[in-house]
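Omission of a single protein chain aside, the complex is shown with its protein chains in their original locations.
Chains: A and B, in written order; residue numbering restarts at 1 for each.
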Amino acid sequence: MSKTNPGHFFEDFQLGQELVHATPRTVTEGDGALYTALYGSRFAVSSSAEFARALGFRGAPLDDFLVFHVVFGKTVPDISLNAVANLGYARGRFGVPVYAGDTIRTTSRVIGLKETSSGKTGVVYVNSVGTNQLGEVVCDYVRWVMVHKRDPQTPAPDPVVPDLPERVGPEDLYVPEDLRLAGYDLELAGSPHLWEDYAPGERIDHVDGMTLEEAEHMMATRLWQNTAKVHFNQFEQAGGRFGRRLVYGGHVISLARALSFNGLGNAFRVAAINAGAHANPSFAGDTVHAWSEVLEAAPVPGRDDVGALRLRTVATKDRPCATFPHKDTDGRFLPEVVLDLDYWVLMPRHAALG
Amino acid sequence: MSKTNPGHFFEDFQLGQELVHATPRTVTEGDGALYTALYGSRFAVSSSAEFARALGFRGAPLDDFLVFHVVFGKTVPDISLNAVANLGYARGRFGVPVYAGDTIRTTSRVIGLKETSSGKTGVVYVNSVGTNQLGEVVCDYVRWVMVHKRDPQTPAPDPVVPDLPERVGPEDLYVPEDLRLAGYDLELAGSPHLWEDYAPGERIDHVDGMTLEEAEHMMATRLWQNTAKVHFNQFEQAGGRFGRRLVYGGHVISLARALSFNGLGNAFRVAAINAGAHANPSFAGDTVHAWSEVLEAAPVPGRDDVGALRLRTVATKDRPCATFPHKDTDGRFLPEVVLDLDYWVLMPRHAALG
Partner (left out) sequence: MSKTNPGHFFEDFQLGQELVHATPRTVTEGDGALYTALYGSRFAVSSSAEFARALGFRGAPLDDFLVFHVVFGKTVPDISLNAVANLGYARGRFGVPVYAGDTIRTTSRVIGLKETSSGKTGVVYVNSVGTNQLGEVVCDYVRWVMVHKRDPQTPAPDPVVPDLPERVGPEDLYVPEDLRLAGYDLELAGSPHLWEDYAPGERIDHVDGMTLEEAEHMMATRLWQNTAKVHFNQFEQAGGRFGRRLVYGGHVISLARALSFNGLGNAFRVAAINAGAHANPSFAGDTVHAWSEVLEAAPVPGRDDVGALRLRTVATKDRPCATFPHKDTDGRFLPEVVLDLDYWVLMPRHAALG
């Protein structure tokens, strides 16, 4: 019997099944430095332990998407090694901050199964939960992937599609109790614009562009111990659909988030992922730009120092975003659009700063 | 007089000579993160401090080959700056685990000298020993290199070729006394296969492939402070035999070891290097695959919770390993083979897990 991991096929998943994913990971200051080197992130909370401590954090928390990528990476060998496509995300919530030295692990539960009409594949819905060494949730999300069947003849299971919210409610966003924004220094943060200064409908071109390199996306993806083959093996990809290695979609998410600093500099914390689409593939050599739209501005229950903004951030390849490129008249993503991410961020309110 | 290091020539080495190599190195969590980013290693002991502590380690030890590369890198300016070829390794033993914060240094002793028939070069055998700040051995190995003579007219020394064992005896493998494998979690480790499940003669295709990039192998090689010129200088290499920068052989070792997780996921510790050949050069753009053969399975004296497997891991370029490519009918390495490494790993036994 082969000792290598063949991945799971559609038939291998059962409703309610619990998967304990391998390779717990102690994240370190080394991961933090690499994150800065790969994306150039400038949000002060993750950049400066002093800045973070002034707000009640224990130290500089690691970037929220770094946490997401680590939690996500563990699921790949069990969930998406035989995936045809990563179809969507929903109900993603970030939990307690993650600090250097914490150890992250992930478990997933199968919450939906639906064979596709072709009979050759099926869609698997999983709820993946990342926890730290104390068992506290650091990130919790649903994703669904299309997975090959081992055998097209296997009868289809009863279709179960979970009922997923369009977005996480603002009342469900996790805000650390110890967080006190009176200590937030706008000059050091690098932007004067606070929660009240953003209004639904507002669109922001993040201006800057960043070109992708093979060495960078591969180093990033390995750092998250994500084993999806399409990112690493040029010998095999040369004969594939694109002839190239595909960039991990999460790499583009982190890049877009880092670019969004220019216009959203006080969005110090990503609180939730409502939905996300990797609209088109990205490749080394592509230059990524991004723009954002404010979808909602919601107060955070019980707090007057911090508010939540629901954002759509769109990333493009080889196309600047001054005209906010998104979809065509038929509602299809433009070919230059590589990411459409719907998420909540936290931002200080004027009240906090006296 | 020039103040730059010309390296040593064959005439500069004397039997019994002791070389204290420069540049002691404090290894850190930053090195660990880079190691993961460069190779994507998933062995749980080095990935998770919690997992490691459950086995009696102080924390997550740094990867064994990271230690080897650091120990090895220090020897390059003194031993192999004028090397024509790295001919072989023998009797390599890993010692106490290395943790972030430890400081490594290396000394070498010349244990053999033999001029080659051309009279222009000679083979130098050195025993290099890496130690930590407490003087404990972390890695100890023999290698031999062919080195230029400064002057072909210099008379040859009496040839001395050390008597080197074909392999380290299983009784000589270092197993930390505090190691207790009862705490080993197979689910988190990511593989159900234990020591008893592997039999001599068994061959495993590690399936996955990884493409090499210039930025990656250069970053790795500099990280080990290895100064061998052929890896870094395209201007010079353009006029050389291959027209390209050569990838440090150790980079391929680490990549092959990381790929071997898929099939050998519980090989939590490399205990010894018996022999190794960099069969053909690797270059950026090559895609590395690997396969392994179990050469021996040996119990570890005095322990029923851990066993040793002697493995041959072969890495190839631009050739998948389903057919276990190795040598041609004349016993010569196939041109696609880039590494043949004979080494011991430790693996938990069923007894450990009750």
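Convention: a residue touches a chain if its C-beta (ideal position, glycine included) is under 8 Å from a C-beta of that chain, and two chains touch if they have at least 3 such contacts.
Everything numeric here is computed off the predicted structure, so don't read it as measured data.
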| item | value |
| --- | --- |
| Among A:Pro165, A:Gly240 or A:Gly285, the residue in touch with the chain that has been omitted | A:Gly285 |
| Residue, one of A:Asn5, A:Thr23 or A:Ser47, that touches the chain absent here | A:Ser47 |
| Among A:Glu11, A:Glu29 or A:Asp78, residue touching the chain not depicted | A:Glu29 |
| Selected residue (touches chain absent from view) among B:Gln17, B:Thr116, B:Thr154 or B:Gln225 | B:Gln225 |
| In chain A, positions touching the absent partner | 28-34, 36-40, 42, 44, 47-51, 60, 100, 187-191, 193, 197, 204-211, 213-216, 262-265, 285, 287, 318, 320 |
| Sites on chain B contacted by the missing partner chain, in the whole complex | 2-5, 20, 22-26, 28-31, 33-34, 77, 100-101, 103, 105, 133, 213-216, 218-223, 225, 227, 229, 232-236, 245 |
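Keep in mind that, in the parts below, only the chains that are shown with their structure count from here on.
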| item | value |
| --- | --- |
| For chain A paired with chain B, centre-to-centre distance based on mean C-alpha positions, whole Å | 36 |
